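Shown here: the complex without one of its protein chains, the others still in place.
A, B and C are the chain letters, set down in written order, and residue numbers restart from 1 in every chain.
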Amino acid sequence: MSWTLALEAGLAALVLGVAVWTLSVRQTFAAVVAFVVYGLALTLVWVRLSALDVALTEAAIGSGLTGVLLLGAAARLRATEADAVAERPGAGVRAAAAALAALVALALAAAVLYLPEPAHTLAPAAMAELPATGMRNAVTGVLMAYRAADTLLEKVVVLISLIGVWSLAQDKLWGGRPGLLHHADPDGALAFLARRLPPVGIVAGIYIAWLGADQPGGAFPGGTIIAAMWLLAMMAGVTDAPPISRRWLRLVLVAGPAVFLAVGFSGFFTAGAFLAYPVAYAKALIVVIEVGMVLTIAATLGLLMAGPPERSDKP
Amino acid sequence: MSTPDGFLLVLMLTAPVVGLLIAFVLGGRNAERVALLTMPVGLIIAVTIAVALWRSDAALVYVLGGWAPPLGIVLRADGLSAAMLVTVAVVICATGLFARAEFRTPEAVPEARAPFSFWILLLSVWAAMNMVFLGGDLFNLYVALELLTFAAVPLVCLDGRAETFRAALRYLVFALFGSLLYLLGVALLYGAYGTLDIAMLAAVVRPEPVTWVAGALMTVGLLAKTALFPLHLWLPPAHAGAPAPASAVLSALVVKGSFFILVRLWFDVMPAVPGEAGAQLLGALGAAAILVSSVVALRQARLKLLIAYSTLAQIGYLFLMFPLAFDTGSGQLVSGVALTGGMLQAISHATAKAAMFMTAGLMYQALGHDRIAELGGVARALPMTVFAFGLAGVSLIGLPPSGGFLAKWLLLTAAVGGGQWWWVAVILIGGLLSAGYIFKVLAQAVGAPNVALTLRAPVPRHREAIALVLALLSVLLGLVALGPIDLLQIARPGLALVHSQ
Amino acid sequence: MSLVLDVFSIAAICAGAFFFLAGTAGLLRFPDALTRLHALTKADNLGLGLVVLGLLPRAGGVLPALKLIAIWLLVLLASAIVSQLIGRAARRESRLQ
Partner (left out) sequence: MTSVTLFGLLGALLVGLGLFGLLVHPHPLRKILSFNLLGGGVFLLFGVVARRGAGAGLGGDPVPQALVITGLVVAFAATALAVVLLLRLFQESGSATLRTDAPAGKDAGGAADH
């Protein structure tokens, strides 16, 4: 057994152990903490799998944002945990569920072990076409060119989930500000961080998004960092969430998909197909789309975290 | 290569997306206006696609961005897609007109929660359904399925009551479970064959363990989303608790989205993989759904719940086509009479069930309740509504000349032709049971009132008319046997040829 | 020269790893929130600092080296603020009891 494989086995054991802990620990809050560790350990697995773009996204969204979201929910739902214990299914149901889960895991393990050799791959095809997209990061090439339709549709999915979240508001609060009002000591440590960190964080977010064309990075991790800065400022009370009825806010929220669609339609005339880019302008056009996307991702993720309007806009 | 009319598919896909983005930015009363403007545009595009397909007699294809699969994604429309596109467009337009009275922004405020959300979510359901019918790539279909889920779940709880929140959350948990299983299958298929394009996969898929595991996971996931017995428990509270126009969309259209992907998977991607046992198993689950849910429907005291259980039973019929389409000679599913019958069942159920939920909503609005035992006299007060309910029922039971009749007739033909007499019994008993629960409602409605009937709110004529038109459509659908029914089979044998290689 | 740098890197990273280990042990063994915090922040900041120091000669340029230092400074800032917040919350809880 080589050193790296031993290291990876240790990593796999850590992921597995943390997963079991997430499922078995009694308190939900502790389970969420374990889940955040799970996400971070998975991030390392992604690095070992040479998927740095995925590692960045996993750390930012899979572990970071999801973790914060679930921590907040666990804190607000602490009172309901005792009732749930009484609803725990009996031993028979648990055994059946365990058997079913084990069956699925076994079938998957067998399927993975017997995948064909040599493996099918689109890596050569993706690299061969990459010059036509102006990108040097193949993953960005897939996301923004070859499978641009997925990315465009997923922008709509995220927007619709935000509208879904808003639609759960109380009628009288419609048009108000999302989330609860955060009271923090204006001279406290959090407020200090919320004033000092965002300039650095926003620059870092833009840098990572810009880097995505050529190196691991891209609009998602970049936008997530900017969203995190916004959330930090909101939590520290340095800034407040805008009322959801603001026109500028809605324009920011549709900027990504709208620019994407507009460039896509222009492809009909300039490159002969919807979502096609003329080779000479491919990079410029993708950068234009990414600017819109970073803006929209940051705003949408931030507002998804903030939740439905919970305060009237009127003082 | 894209076909000359292929750009129509892009327009079909983007029209509701553009509509919902504009509706979201403009907000307020404009959301309704934009949605209502988008609807005729989408309907025209859908009909144009059907006509183009009819003329060319070959699938419409569009290669997105010019990137051919396996690297890129194509949109593809065959007869099944075109028929479903038109059906969905018709039901969405009717629902839009029907919903105006219920989801109007009040004069006093610039924007209100329920109307704003409803119109945008309605357009998103439409966009997602179109993607489901046109998508030629399994992962692209996954994103479409998620869009469908995220648009459908909030529709369940637009009224903001605790019960509907609970129903919506149960629905969401089931749906997310289903989509992860589907996604697992996508991962395995890509690992095994190196492509996710449906046509390319069809040419290389072999009946081997990894395909069986992938197919089983994807099938279970899609069944959970389609609410086939025994994964059906989430549906009745969700569909019965939603506002009437939302129920109409959920019951008539949304469950058909995951069903359609299942049809693509079984008939187009891996027709030779499930084998006879798999096809018989799906048929058996369908039969169980028909019998169990019809009996439960018979015992319901509330009209909306009865209609929701009827949806579960009618979904069961959709699954009878799998064993009936199985050709023992070639050992695979073939596109023939059974597939036509099954898809016709999906279409006629879509129009009939939308009409039925609309009539239930109208009765609820007029009476302030939907208790079946207290419906007495409503036929005299709302004759057109009850007539529409009855017509929709005719199609659900399967009386001639309705679409439901033709669908069940085709399924019976396939069953008799294949010597599978047990499905004949299921179809006939199911028909009797649905006649039972429809007549239970009608008997109450035309009967004399127990107490003097007072209408709480006037029911606008045009809303009754919309339900009646949909119900009539469902009844007259049987007349497609005179010709248009062949649309369903356009561009199907071509795919079948690929499979036999 | 490169041998000297290698030895320096190995020594610094090993020292950093030791502080991480010590901090983790403290986190697991110390009795209450404040002492645990003490173990964590002291050891983590120093540990990460030493690891970054050990990596500097291997960064392959001034810009990557600056990025490494920036990472260390950001972690310092974040952990200082977070431990302050946790300490305050712990004090509030102990007062309530």
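The rule we apply is simple: a residue touches a chain if its C-beta (ideal position, glycine included) is under 8 Å from a C-beta of that chain, and two chains touch if they have at least 3 such contacts.
Everything numeric in this text was worked out from a predicted model, so none of it was measured.
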Touch partners, limited to displayed chains, of the chain removed from view: A, B
Selected from A:38, A:192 or A:260 as touching the chain missing from the view: A:38
Selected residue (touches chain absent from view) among A:97, A:203 or A:279: A:97
On chain A, residues whose C-beta touches the chain left out of the figure: 1, 4-5, 8-9, 12, 15-16, 19-20, 22-23, 28, 31-32, 35, 38-39, 42, 45-46, 48-51, 53-54, 57-58, 61-62, 65-66, 69-70, 73-74, 76-77, 79-81, 83-84, 87-89, 93-94, 97-98, 100-102, 104-106, 108-109, 112-113, 115, 119-124, 126-128, 138-139, 141-143, 146-147, 150-151, 154, 157-158, 161-162, 164-165, 168, 180, 218, 220, 301, 304-305, 307-308, 310
Residues in chain B touching the chain absent from view: 71, 139, 142-143, 146, 149-150, 153-154, 157, 160-163, 165-166, 168-170, 172-173, 176-177, 180, 183-184, 186-188, 190-191, 194, 237
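Throughout what follows, only the chains that are shown with their structure count from here on.
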Chain contact graph, described as a line, ring, star, complete graph or other shape: line
Centre-of-Cα separation between chain B and chain A, whole angstrom: 31
Distance between chain centroids, defined by C-alpha means - chain B, chain C (Å): 57
Centroid distance [mean C-alpha coordinates] between chain C and chain A, Å: 27
Of all residues in chain A, the ones touching two or more other chains: none
Complex interface listing, chain B residues touching chain A: 2, 7, 10, 14, 17-18, 20-21, 24-25, 27, 62-67, 70-73, 109-114, 116-117, 120-121, 124, 127, 131, 139-140, 143-144, 146-147, 150-151, 153-154, 157-158, 160, 165, 184, 188, 190-195, 209-210, 213-214, 216-217
Residue ranges of chain C in contact with chain A within the complex: 74, 77-78, 80-81, 84-85
Contact set on chain A toward chain B in their complex: 104, 107-108, 110-112, 114-116, 119-122, 125-126, 129, 145-150, 153-154, 156-157, 159-161, 163-164, 166-171, 174-175, 245, 247, 250-251, 253-254, 257-258, 261, 264-265, 267-268, 271-277
